[in-house]
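Missing here is one protein chain; the remaining ones are kept as they sit in the complex.
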Amino acid sequence: MLLDTRLPVRYIFRDILPDIIRVFFISVIFQLLKQFLAQDIPLIPLQLPTVLGGSISLLLAFKISQSYDRWWEARKVWGAITNDSRTLVLQVRTFVADGAALPSELSIQAITYRQIAWCYSLGQALRGLDPMHCLDEFLSEPELAYIQGHANKPLALLDLHANQIKQLYQREAINSFQQVQLDDTQVRLCDAMGRAERIKSTVFPTSYRLMVYLFIYLFLITLSLGLVETIGPWEVPLLLGIATTYFLLERTARYLQDPFNNRPTDTPVTTIARNIEINLKQLLGDSKVPAPLAAEEYYRM
Amino acid sequence: MLLDTRLPVRYIFRDILPDIIRVFFISVIFQLLKQFLAQDIPLIPLQLPTVLGGSISLLLAFKISQSYDRWWEARKVWGAITNDSRTLVLQVRTFVADGAALPSELSIQAITYRQIAWCYSLGQALRGLDPMHCLDEFLSEPELAYIQGHANKPLALLDLHANQIKQLYQREAINSFQQVQLDDTQVRLCDAMGRAERIKSTVFPTSYRLMVYLFIYLFLITLSLGLVETIGPWEVPLLLGIATTYFLLERTARYLQDPFNNRPTDTPVTTIARNIEINLKQLLGDSKVPAPLAAEEYYRM
Amino acid sequence: MLLDTRLPVRYIFRDILPDIIRVFFISVIFQLLKQFLAQDIPLIPLQLPTVLGGSISLLLAFKISQSYDRWWEARKVWGAITNDSRTLVLQVRTFVADGAALPSELSIQAITYRQIAWCYSLGQALRGLDPMHCLDEFLSEPELAYIQGHANKPLALLDLHANQIKQLYQREAINSFQQVQLDDTQVRLCDAMGRAERIKSTVFPTSYRLMVYLFIYLFLITLSLGLVETIGPWEVPLLLGIATTYFLLERTARYLQDPFNNRPTDTPVTTIARNIEINLKQLLGDSKVPAPLAAEEYYRM
Amino acid sequence: MLLDTRLPVRYIFRDILPDIIRVFFISVIFQLLKQFLAQDIPLIPLQLPTVLGGSISLLLAFKISQSYDRWWEARKVWGAITNDSRTLVLQVRTFVADGAALPSELSIQAITYRQIAWCYSLGQALRGLDPMHCLDEFLSEPELAYIQGHANKPLALLDLHANQIKQLYQREAINSFQQVQLDDTQVRLCDAMGRAERIKSTVFPTSYRLMVYLFIYLFLITLSLGLVETIGPWEVPLLLGIATTYFLLERTARYLQDPFNNRPTDTPVTTIARNIEINLKQLLGDSKVPAPLAAEEYYRM
Partner (left out) sequence: MLLDTRLPVRYIFRDILPDIIRVFFISVIFQLLKQFLAQDIPLIPLQLPTVLGGSISLLLAFKISQSYDRWWEARKVWGAITNDSRTLVLQVRTFVADGAALPSELSIQAITYRQIAWCYSLGQALRGLDPMHCLDEFLSEPELAYIQGHANKPLALLDLHANQIKQLYQREAINSFQQVQLDDTQVRLCDAMGRAERIKSTVFPTSYRLMVYLFIYLFLITLSLGLVETIGPWEVPLLLGIATTYFLLERTARYLQDPFNNRPTDTPVTTIARNIEINLKQLLGDSKVPAPLAAEEYYRM
């Protein structure tokens, strides 16, 4: 997530440099063509690029709006994960009559730490990084061994939750109502995981990007031909300026579309997982509560 | 689902060729008309096609946005199917006290395999393909015989689920709370199936497409008349370029509207069903887990 | 629901004929006025109708989009009715321990047939047709007599459902959990009915239609005055073409707004009710399953 | 709610008269200024008001769309109130084993009548009218005395519902499951009440209205200056026509924003409450069912 500070120039520049260069060459070529073929090229009325500019704006407005929705949905999913992680621990603490009498693998601490591990692991998995990273801090040896055999690590962790809830019920630490209520929370966690995976795995319709580019180039060509006789070489910076803003807009939208791609515009899943760790450990009365994750220069991961 | 790769030229071309040809003839005819009837035709001010271009853009923006919503809703439904399939198996594993003691037709494996079969069968049925395809891999003989008699195969599979849950309850393998909780999951599956069928069976208001075409042709005619004296035969490629982008946009939106039509832009139901199969078999501890479905050249089914 | 086929010309024509005639007279009158009062009327710059055209487009885009939402919500409500009808029967079959021992008025078939009757009756009531039409096929004499006395027939049918569920519980055919779970399904059916009635009874803000017309006429007047010196009698077909598309658009939106009005653009409630009948009868193992409702020439009811 | 009939001219006129007068003076003043200062004022190109007109349209489109959403949400809330009122009575009738044996203050009729009272009272309270109006028809003396002491009458009525449910449970007229199910319905009623109050008490961001006015006046000034040399005194009716439609649009949106303000554009809460009364009394088998509320000339309250 980009922070509300001044973005470093290099961050913006790195993004738009290829586009600036490409548009620069296009406008220079147009300029040269016009000098040598002045009498053969048509004088296009400026209403045409105006219409095309309107179409680009509407297409980009659609893209911006849908990609914002994906980004905001991703953030909502992780908000729901925060809420349900807290809820899970509050519920276990409310429901389990005598937590002290449980063996360590069924303790309230075990499910809490596994929930923290699930958050970190899901964040890593969504970003295509190692989903086992740092999990040994929160999981026991047998748990680590169990999830090693699964392709989908977070799902395996939910399976361990399910198993613990089953055993708590069989030992009568919770009753049937409470088992079902805890299962409800787990259904929501499973749902949140699936929604994040859906956003990750669904490609935004590729054709729209193609169409945006088609429109932008058509706009540039007609605009360039429309300006043939009026402004001469001033056309180059002008085309450059306008085209660059459109490309930048398209690119910003494209980045927001994929909020789990290990980029500064990502949903800050690591920061959120750390905050969940802090909340849950404080609910447990744990003494080793870590500090919140420090932000990078202009973004949070 | 189209992948985030370069689309093959032939895929794009196949789509727009008829449109290109039609628009080509239209503009040539206009061109000829103008040469022979130059003094009789009016010089239409270019503001008119500008207004019409704006109306086309807004109408297309509406169409793009609604068809994206249908496509995204279809994807959400299949995300929900993924989540509830996982949830169903997690729940059965949590609730059934002693799975080993059950007869094979009531076993956890039976409901899991039937759930996998349901996903494949629903995907096929939505695409209008054979809903029994490959089901013998997952279902027993009596189950296959039972669903053979139903018009709606996935509904018949849900009926078998319902029957198994009833018998698990009657044998006291699950209690009344757990029966109701499993029933909740089945309600959600039934709901997801119905939502996918609704998207499949509801035709997007036909009149809007008619209107888009009407506007595009009105736009082309006024534009062509408006350019009468300025750009001569250059009009042909210009009209071609602009009209083609509008038609392409309309066509892209139309494809997204119907995400279960056995086309590359479909919701990738087969891929999702395969992923569900992998997840569920790993939860069962099954040894024969298949590989994920390989993608086609530029899309996934 | 209009089908995805070529709409018959007469269907489109019947709709737009009055508008075509009205606009024709308007433009002819303008034409005559201009010939006799040429020196007295102002030459309005074409930017003015351009601005007005933009406003019309945005207002129409709003109207199209909201009426589509109403239409889509109506379709969603009927999708939910399909799902909950199936769910109700699946649940009754799962929950009732021994269906055979029940008296016929409490049998699974009784509630299933009453649910089918409810779907047909709700569809008829929404369209303002006789809500008792054909119900004698599905209901017993005492049931028919009971609902006769109610103003809202579908609500009376739900009351009969409620009564059957109460008696099933009192005879211990279902337990308390199952009663509550069935009640949940009934809450959803009651909700769907209320949502459909809300769409039916809520008039889309009338002022907006007025405003659209005001804008269209203002647009036509300024455009007509703006074209005074350029295109002469060609103005008539031009105004006709543009105005007609705007009126058509407004009219299409208006039709979609009211999806229970016994028109070809209606939500196809009869078709859906018939499909529910087929599904439910097959779940019962009934032998007399009817065929799906045949479509009309270009639409489904 | 405005009906789908011809709105009386005086209703429309009363609304726009002040605006018409104000715009009339503005355009006359501009006209005079131009006659005396013709050489000193700049000739503004008409592209400027075009851009401003586009901005106004987009701002108004936003306002129209958000105010429609508020209005539609208000209608949805009252739709939900209809559904949950019906559901409450159906549930009480299903759950309470032997209604006849209850004392009158705990009878099914008592909760039904109190629910009707709640609907009327909430409607009055939202409109800022007397929330006790006519309640003596539905409530007993002690109930009237109890709610007299509360600032929020509908909340006090829900409290009486809660109390009745508690006593029904203590007398074992309902069991624990049924108590919780009835409580669910009450949670939804409490939720609907809060949502209506939220719409009532939240002021739409005031700055946007300011901005719309700023844009409209800027538009009028630049347009007036842009037309300096072309159309002379015809400018007055032209400005009048265009400005009036914009003001009308803004005003329509503003009215829809506040659907509980005792105006013809209100959500028809009294009509809905009366329909609920009819439905609930028919479910009770009551003999004194009132007629539906008659509509006013062009609206329903």
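When the chains are written out, they are named A, B, C and D in that same order, and each has its own residue count from 1.
The definition used in the following text is that contacts are C-beta pairs under 8 Å (C-beta built on N, C-alpha and C of every residue); 3 or more make two chains touch, one makes a residue touch a chain.
Quick caveat, the model's predicted, so the values are computed rather than measured.
Touch with the chain that is not drawn comes from one residue among D:G128, D:G194, D:G232 or D:P292, which is D:G194. Only one of D:M1, D:I26 or D:L52 touches the chain withheld from this view, namely D:L52. When you scan D:Q31, D:Q66, D:S140 or D:Q282 for touch with the missing chain, the hit is D:Q66. Summary of contacts with the chain left out: across A:Q31, A:T87 or A:N261, the touching residue is A:T87. Screening D:Y11, D:F24 or D:F177 against the full complex identifies D:F177 as the residue touching the chain left out. For chain D, the residues touching the chain absent from view are 41-45, 47-48, 50-52, 54-55, 58-59, 61-62, 65-66, 149-152, 155-156, 158-159, 162-163, 165-166, 170, 176-177, 179-180, 183-184, 186-187, 190-191, 193-195, 197-198, 202-203, 205-208, 210-211, 214-215, 218, 222. Counting the whole complex, the residues of chain A in touch with the unshown chain are 1-5, 7, 12, 46-47, 49-50, 53-54, 56-58, 60-61, 64-65, 68, 71, 75-76, 79-80, 82-83, 86-87, 90-91, 93-95, 97, 175, 177-178, 180-181, 185, 226-227, 230-232, 234, 238, 241-242, 245-246, 248-249, 252, 256, 265, 278-279, 282-283, 289.
Just so it is clear, only the chains that are shown with their structure count from here on.
Chains that count as touching both chain A and chain C, per the definition above, are B.
Note on chain placement: the centre of chain B and the centre of chain C lie 24 Å apart, centres being C-alpha means.
Residues of chain B in contact with two or more other chains: 47, 50, 54, 58, 61, 65, 177, 180.
Viewed as a contact network, the protein chains form an open path, each link joining two chains that touch.
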